[in-house]
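Shown here: the complex without one of its protein chains, the others still in place.
The first chain written gets the first letter, and so on, giving A, B and C; residue counts start at 1 in each chain.
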Amino acid sequence: MPETLIKVDLTKSAYENDMIHNRWHPDIPMVAWVNPGDDFIVETYDWTGGFIKNNDSADDVRDIDLSIVHFLSGPIGVKGAEPGDLLVVDLLDVGPKKESLWGFNGFFSKKNGGGFLTEHFPLAQKSIWDIKGLYTSSRHVPGVNFAGLVHPGLIGCLPDPKLLAKWNERETALIATNPTRVPPLANPPFAATTHAGQAKGDAKAKIAAEGARTVPPREHGGNCDIKDLSRGSKIYFPVYVPGGGLSMGDLHFSQGDGEITFCGAIEMAGWLHLKVEIIKDGVAKYGIKNPIFKPSPITPNYKDYLIFEGISVDEKGEQHYLDVHIAYRQACLNAIEYLKKFGYSGAQAYTILGVAPVQGHISGVVDIPNACATLYLPTEIFDFDIMPSSAGPIKHIKGGVDVSLSPDK
Amino acid sequence: MPETLIKVDLTKSAYENDMIHNRWHPDIPMVAWVNPGDDFIVETYDWTGGFIKNNDSADDVRDIDLSIVHFLSGPIGVKGAEPGDLLVVDLLDVGPKKESLWGFNGFFSKKNGGGFLTEHFPLAQKSIWDIKGLYTSSRHVPGVNFAGLVHPGLIGCLPDPKLLAKWNERETALIATNPTRVPPLANPPFAATTHAGQAKGDAKAKIAAEGARTVPPREHGGNCDIKDLSRGSKIYFPVYVPGGGLSMGDLHFSQGDGEITFCGAIEMAGWLHLKVEIIKDGVAKYGIKNPIFKPSPITPNYKDYLIFEGISVDEKGEQHYLDVHIAYRQACLNAIEYLKKFGYSGAQAYTILGVAPVQGHISGVVDIPNACATLYLPTEIFDFDIMPSSAGPIKHIKGGVDVSLSPDK
Amino acid sequence: MPETLIKVDLTKSAYENDMIHNRWHPDIPMVAWVNPGDDFIVETYDWTGGFIKNNDSADDVRDIDLSIVHFLSGPIGVKGAEPGDLLVVDLLDVGPKKESLWGFNGFFSKKNGGGFLTEHFPLAQKSIWDIKGLYTSSRHVPGVNFAGLVHPGLIGCLPDPKLLAKWNERETALIATNPTRVPPLANPPFAATTHAGQAKGDAKAKIAAEGARTVPPREHGGNCDIKDLSRGSKIYFPVYVPGGGLSMGDLHFSQGDGEITFCGAIEMAGWLHLKVEIIKDGVAKYGIKNPIFKPSPITPNYKDYLIFEGISVDEKGEQHYLDVHIAYRQACLNAIEYLKKFGYSGAQAYTILGVAPVQGHISGVVDIPNACATLYLPTEIFDFDIMPSSAGPIKHIKGGVDVSLSPDK
Partner (left out) sequence: MPETLIKVDLTKSAYENDMIHNRWHPDIPMVAWVNPGDDFIVETYDWTGGFIKNNDSADDVRDIDLSIVHFLSGPIGVKGAEPGDLLVVDLLDVGPKKESLWGFNGFFSKKNGGGFLTEHFPLAQKSIWDIKGLYTSSRHVPGVNFAGLVHPGLIGCLPDPKLLAKWNERETALIATNPTRVPPLANPPFAATTHAGQAKGDAKAKIAAEGARTVPPREHGGNCDIKDLSRGSKIYFPVYVPGGGLSMGDLHFSQGDGEITFCGAIEMAGWLHLKVEIIKDGVAKYGIKNPIFKPSPITPNYKDYLIFEGISVDEKGEQHYLDVHIAYRQACLNAIEYLKKFGYSGAQAYTILGVAPVQGHISGVVDIPNACATLYLPTEIFDFDIMPSSAGPIKHIKGGVDVSLSPDK
């Protein structure tokens, strides 16, 4: 049995576990060292460190202090890894913690984080998803049951000081363009809730002051939320500091492309079985800027889709120039409207798009002025037939249950 | 053998064929009527009506007057189709014209249309792709050979006057924000090169004056350039005028998500075998705004991918807010840089991304401030192994041939 | 456009076309020569040379003289191919003749050929399948519509005299064990109906006297009836005579594993687009006895199956030792019994197993005394849900039509 390098106790605060951290900084001490060729287990908290509970209230989603996320396990040093190398990581397997076979999905209040459709769903909402072997279903969203495309939402190596400075600089500049926006344009370093792992004293203070927040994906990968980076895939990460410093967390049992609900996928605590290797000087050899990866040969085979199109004309009819973000939002809204005809509430439909193995494609980005985005909804996840027919849609979902909602305070 | 409703003679100008048109307008006369349940053949020109030639010069790509595109076959009326219905179209098959078993791909000059990476590839370039049965390869881009995901880039029903007015209004408003931009933000109606099909006299003049250009995708579908809307798929189009008025063209032998090179996919003349049905009042029944579709059970099974990530930090390092367009551009640039390590020129690599069955996914759109887009490059289309290894990349492509280039005049 | 090397006129007898032959013999003259690297078109008759008609009577299936089959197009010589080489054949595309967009399936009478389930379906029966683009359906078998896995049932190179002698010797020996059996154990050479292509005089007489019948698959490939050897696949054939002598025919629009109805798949006239190359001395290099092949990247993606098991206990309950033939027959009978619950006649169900992209797997061949075979029935080909449920099966098929039947005379 492979060694478990990092253990997490879900009954204790993530802040008490010194193999966890929630900022990116080169000075976070390695919590373990491995050799190239080693395989080992890493356990993780859910991204909120257990703040969100398995119940029928969205109060926790509404009230969470987002400056605490994401609680990451690591960093792990790989002997011999040097800046400019590629760290090759095999995700040999990923799964939920046995004592916690459930996950959550939610929408943040527009006042506390928001989400892709926050103008349409401005309040905190939450659904709970039970995990039964390879499958998941929810008491809050009837009529769907699907196999998970389990993956870490967040994984990457520590930045070096130069890269960290670049991140902070460019994000600060963006915030400066509209510093009072709600939700904000980006999140600057924030000391109060920093978890600096095993760093102490001055080192800890420095990390708290400078540490990049873990929310956005960046050059090193990080919070990419790529559903296809799933169990069985192989990833090539740029190395910036000696040893690499691989950290990970934010495990998802399943997620649609875009993680549109932001809070987020089916979020869970879990474990990863990893193997690491090094390609010396791989960054220059292959011209790598961001991580690249090879998807798994084992993934859910859903392939019968109903596909929704969206173009870059917004909800008010205003024309935007090749804006894929708006086009994908329209495709999502079109899919939600469609699913409502079968009896789903808007929030339930939105949830399905956030958690099911939905594909979001950039279909056209040159046909001025409209971008075209497409949302691929797998039809096989539904208990009933969702294809159009002459008979019209049947209201299979009878109401009575819905995604929990907590009004703003 | 099903009837060929519309024939095209590639040796003659598309302007001489009155079953062709190149604008969207409700007054374009139906060129044929069919019954629900009928299946029939429609032939099409390539989108430029034969302007681009099978040779080794990009002069035609540089010099083309883009106000002539797209030459569409239709409109075809379906008896009994009324506004508010859904027109169900089975693409029973799609293929190239037997006498024209080749296609072209190109980049427009930045001065004449541009493209997704026009800042990086500002000059007119062209490659020719030979079609051999299910496969294609190019004398200008060695080392790749793949099965086509054949599809119409453009298909849809005629707009009604109200929808047409809305299009013209919102696009005019956008142009007004920067009317001298090169390339332009959008294309307004343009009379001189209008092909109004069988309309004559005043009707023709009205179409020329008001007819929407065919470049962007819109509510009715149109130029969606969705590669998965391929042979064997089933599409549900909103009907706006009595009879529907289905038109189509811009056939592609193969295309990557985004059609990033703009000129465009592997563009070809061809034919479609279609079947039509009607779902009465389907627009309201299913809450449809844009077309929806079910992909084909027959598509190339490429599934072994190398995946490139991009985030919404641009080439200069500037931070953008959840901008998927920029993120996908970075993923494309990352893939191009990678392929160059195997000996490809930048233009060849860009071409491959434009024409091969590349997937472009919207992977993350909520992790402020970075969107994350991913480009899925099928590894099986290459004659050699493109995966990273400790040995580093091998220069399989030896140079000597390249995509043709024509400097601006 | 590639050259059509062999043309067939469906209005004329195959015996009048000297580029056709219906026996295997080294002395059949090459009808055309090509170079390695060439691609070209070959047209073919259906395997019976047009004997079976598109009508609602099975008389032709009952009355056919099976000594005439199969009518093959060829042989084609490849310059430079020598005994011991591998002839690499790319099936660039395969399709039906435009003027003949239909195919037939039937069961032979037990008195004239029989079939896999001839004890259960002892009389001649026939169904007609219409080809519409990529899809097929039948007026005799309602409720199914599927994309074809188009392929040549029969393709291979000419044997040399030694190989031919071996075939005749071993098959004659088998026949001798039960020479009066109906249907026979094998078919010996038969002069009267021989079509020797362009051979004349003594050469023709020799071919008629010695030529191996085309029914069984043999070392050279031949009548393998492998559904996955479809459009887009690549085959490596052993070469026995100078030039190889590639012949082909027996095109199928679709077929299930086993071609259990014998008459046979969805049989059609059509064409193949081929490319040929040579691997010198490939037979010894790779230790090849029978052809090997690589399947197509383009095939119907049906993957949702209902799977039936069968074991080697026969219909009377008798135990057989690891007999896969009997096990597969039980799996087929189990599937037929199941489909009858939805309203199909036994003959319709049998037909579906013969023509749809059904998989037949050898699941267990070591667990004495029972072999286990499995039949994979794709659920997506049906217009209705065929999965079991608590509600029990619904009789979607209302009767009224059936596969045509002609009693023995």
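The rule is simple: a contact is a pair of C-beta atoms (placed from the backbone, for glycine too) under 8 Å apart; a residue touches a chain by one contact, two chains touch by 3 or more.
Nothing here was measured: the structure is a model prediction, and the numbers come from that model.
Touch with the chain omitted from the figure is made, among A:G50, A:P184, A:G232 or A:G346, by A:G232. Of the listed residues C:G133, C:G211, C:P242 or C:P291, the one in contact with the hidden chain in the full complex is C:P291.
Where subunit B meets the omitted chain, the residues involved are 301, 303-304, 380, 385.
For subunit C, the residues touching the absent chain in the complete assembly are 86, 88, 115-116, 166, 170-171, 173-174, 183-187, 215-219, 221, 223-228, 236, 257-262, 264, 279-282, 285-295, 304-311, 313, 317-325, 328, 330-331, 334, 337-338, 340-341, 359-374, 376, 387-390, 392-393. For subunit A, the residues touching the chain absent from view are 1-2, 39, 90-93, 98-99, 101, 132-135, 146-147, 231-232, 273, 275, 296-302, 380.
Note that in this section only the chains that are shown with their structure count from here on.
Here the CA centre of subunit B is 40 Å from the CA centre of subunit C. With touch defined as above, residues shared between interfaces to two or more other chains in subunit C number as follows: 301, 380.
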